[in-house]
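With one protein chain held back, the other chains of the complex are shown just where they sit.
Chains: A, B, C and D, in written order; residue numbering restarts at 1 for each.
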């Protein structure tokens, strides 16, 4: 569970509903306004994107709630362990540990190394896989980004529609006039909420999660290549620790030595 | 038929007309406002672009409604089939299948290979053709993009004109004042509608369709080059499957093996 | 005569004056407002740019009204003709046709080839000349772009000045108040008109015309280099036709063959 | 102590509180408005960024208050001194001065040189360290940048909420109406203050401080490489002075000679 995402939702919702609206949500609920802003954004997505891209959107949302699944420190420890096995008993000995590896990307890479695949081909296959993953993440994020920017646009459109209706109605009753204006502004409020809280920050988090996943996958790729090359476990460790922040580096043979 | 385009138009129109206007279109129809916004955008296009670019605009609109004509999986299957024929009976045997190929780009490429053209020249001719297609798509899209951004600009200009007329008229009748303001805002509404629904998303869809066409053409180019080089059909299949998403790869010799 | 430019001006002016103002120009003419917006833009240009750049502005305006002077198809036909003369009678035979060439860029290039200048030097001289032409076009366009963006800026400044004057005057006469506001908005109207119709689209057209001239000059450069190298006229034609759209390519030896 | 930061805070606060508000802060303090703008920004940061990035924000603020710790002129003098020792007594003689060097980056670099490490490896290690430092600075700055841009966004959201509440309340008491509008505007004021004074300029200062630290570190790197190569102290001085402004160069052997 990504604590930041949960905390952000709770704090943001409290700020808007508790602090801003003093828990009186009534004046801010208007069904046609919800319809025009969210329906308009949906229309935008369907019109502008390929169906597959729109369909991939829900799949990329849960990742923003999950804690980063792979700890780079643990991955490096695992890879150093594997390199010790490979040095001691030969690379074929890794066959036995393959099944215990939960990550399919690392498992496939090590399988290729055990199979004696040409190192350049291993690198090629793993990098192509990473490119594919990144392209799919990018597609989904660009769709969410279109939702994020569509919100304020449709919010403004709804407000213009509301203002025209209100002004056409005449000015006999000033209370009706201000009430009409309040309703017209609700679509602007929804659009602003989409950009600031409901969609916008999730788009940024997707980019963060993608970055984390890619840097773990880069460590895996470098580790597999290093094991395949028959590097000394200490060298493997040194090569991989470069990808860690200095504060995370205090473990392993390297720091004991 | 591109289902997303149709669904987007239906949903978007329903949101604006049904939800936003409650089916009362009357107050939102104003002929001079239509004239100034759409006429202004047309003037912009004629003034700013070459005549040929303006004339190419209608031709690029239908593509946003058509389903993507080429399924990359089918294309790959076809290309693998051709490579089998070429391996078995020689590349000249492809002469017989050329006429059944509907796509002129692929047909021309294979014709060149059958004619024994130098591989570098084949690649050059096919890439130049792709560049030309992409340049024409880009020209048309940039013209539509100018329409998209001209809408809000001319909408704002029309509103300023309306406000000046209204304010000059004096404030004796407050109802006339608000009605004048409503009319002034209608051009802003049209401009906003052009950007959010009537033109904007179609520009994005053109880019998506261009991307799809180019990636299919890239597969065709790689396939022709691979057939020309006399590659083993399994290698042809492997080389081309890289361009598919992992979920689409489950077919052919490669996965049976 | 560039038909698009004329049509754009006529339609745009009709939309603003006929449709928007219903032919009542009176309320939109305000001499001080004209002074502040156009004078302010002039002040900006003088302050921000080199004098030579400001002086070059009027020279670059007529090009937006002229039809593109060189038809690439005609240029290619001419160049193929020249290459035939050069193949048949030797490159010195081109001396006789030089005087009939209206374009100084092409004439100078062929003169260099006739003089037996080193091909690399010919290319260098012609490319430097193209760079110089493009730099001058770019300078003039950037000055017009500053006019385009200065319009709305000074329009807003004028409106702020007008609002302050109006508000300081007090609210005794509401009619005076709205009339003052109308006048204040006129500078916004002028600024918007500069960006949307009077200057903006001309900036875009300058870029289009520059692009057309440069692509014709590129054809001339490639043609001179090909003639100098003694290429077969059919090869010259093939090399140059790459620069045409496919629909324009249906002429000459190449398509007859 | 960075005098500019202190002076900027004092002058900016005086301009806002003393000049703008005439020392009457009362009307500008509204607890719910503070809650929505600052709470909303916090929610944004938690939702959009990795927890580690959010946690690194406070650590990067003090740097904007501290005077630049390293004077490049002093660093160069020190490095020239070290090169003299190395030339006279051999590079191992630097072992004795290592402990007096306060900067860990320079100390580690010289230690590597004294240990006889391969020059390419020294450069690699020092550059990786610089990349790591810069990446951490960049992470922290991008988080502060999100705070900077979140301010006006949440300020606008708060104002829309306030306007809706005010307009729903009706217009019976015009004083209540304007008072409600004043409160609604306070979130816009806070957002604007975040961007212009409270957060924005600190983001720029962080970039300046990072630039200064990196250019000092570059001098250290070049100095260590030059000492390692056994360069003549005068050459070391010449190589490093290139990184100084001309007015700072008037010292040392080079200018005496």
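Just so it is clear, a contact is a pair of C-beta atoms (placed from the backbone, for glycine too) under 8 Å apart; a residue touches a chain by one contact, two chains touch by 3 or more.
Every value quoted in this text rests on a predicted model; they were computed, and no experiment measured them.
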Remark   = Of the candidates C:7, C:49, C:85 or C:214, the residue in contact with the absent chain is C:49
Task = Just name the one of C:6, C:164, C:229 or C:245 that touches the chain not displayed here.
result = C:164
Hidden partner chain, touching residue among C:87, C:107, C:136 or C:234 = C:136
On chain C, residues whose C-beta touches the chain left out of the figure = 32, 35-36, 39-40, 42-51, 53-54, 128, 132, 136, 146, 150, 153-154, 156-158, 160-165, 167-168, 170-172
Ask   = On chain D, what residues meet the omitted chain?
value = 3-5, 7-9, 11-12, 14-16, 19-22, 27-28, 68, 174-175, 177-179, 181-182, 185-186, 188-189, 192-193, 195-197, 200-202, 204-205, 208, 212, 242, 245-246
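Everything that follows uses one rule, which is that only the chains that are shown with their structure count from here on.
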Task = Determine whether chain A and chain D, two copies of the same sequence, contact each other through the same residue numbers or different ones, counting it as same when over half of the numbers at the interface appear on both sides.
result = different
Request  = To the nearest 5 degrees, please report the angle of the rotation taking chain B's Cα atoms onto chain D.
outcome  = 145
Request  = With chain centres taken as the means of their Cα atoms, state the distance from chain B to chain C in Å.
outcome  = 28
Inquiry  = If a residue has to touch 2 or more other chains to count, which residues of chain D qualify?
reply    = none
Inquiry  = Please classify the inter-chain touch graph. Allowed labels: line, ring, star, complete, other.
reply    = line
Query = Can you name every chain pair that touches?
reply = A-B, A-D, B-C
